[in-house]
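The complex appears here minus one protein chain, its other protein chains still in place.
== subunit A ==
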Amino acid sequence: MLLIHCPYCGVERPETEFACRGEAHIIRPADPSTQTDEQWAEFLYLRENPKGLYAERWRHIHGCGRFFNAVRETVSDKFVKVYKAGEPKPDLEALAKEMSA
């Protein structure tokens, strides 16, 4: 079971208090009527699914109930960074370099 730091509560809590909500920073198109089928497929279904660093949405569902984002390494499952919703996506390549250095 993972231990996850909630950036709103400021505490580390067991994974069972949280719900993972998939890839972060996927933005719903502002003008849906102009989207092509390819763009809808991209928005709805295509996912990064990397073996490495991944930015994903988590929700502290049995705590404060709020959404936040996290960068996690998908082989070790270690959290590298948690940040509040609305903050920009970290540069994952730079983070990976920093970690391997």
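What we mean here is this: contacts are C-beta pairs under 8 Å (C-beta built on N, C-alpha and C of every residue); 3 or more make two chains touch, one makes a residue touch a chain; residues count from 1.
Assume contacts and distances are computed from a predicted model.
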Protein that the absent chain corresponds to, by UniProt name, given "ABC transporter permease subunit", "RNA polymerase sigma-70 factor, ECF subfamily", "FeS cluster assembly protein SufB" or "Sarcosine oxidase subunit beta": "Sarcosine oxidase subunit beta"
Subunit A positions in touch with the non-displayed chain are 1-2, 15-16, 19-20, 22, 37-38, 40-42, 44-51, 54, 56, 72, 74-77
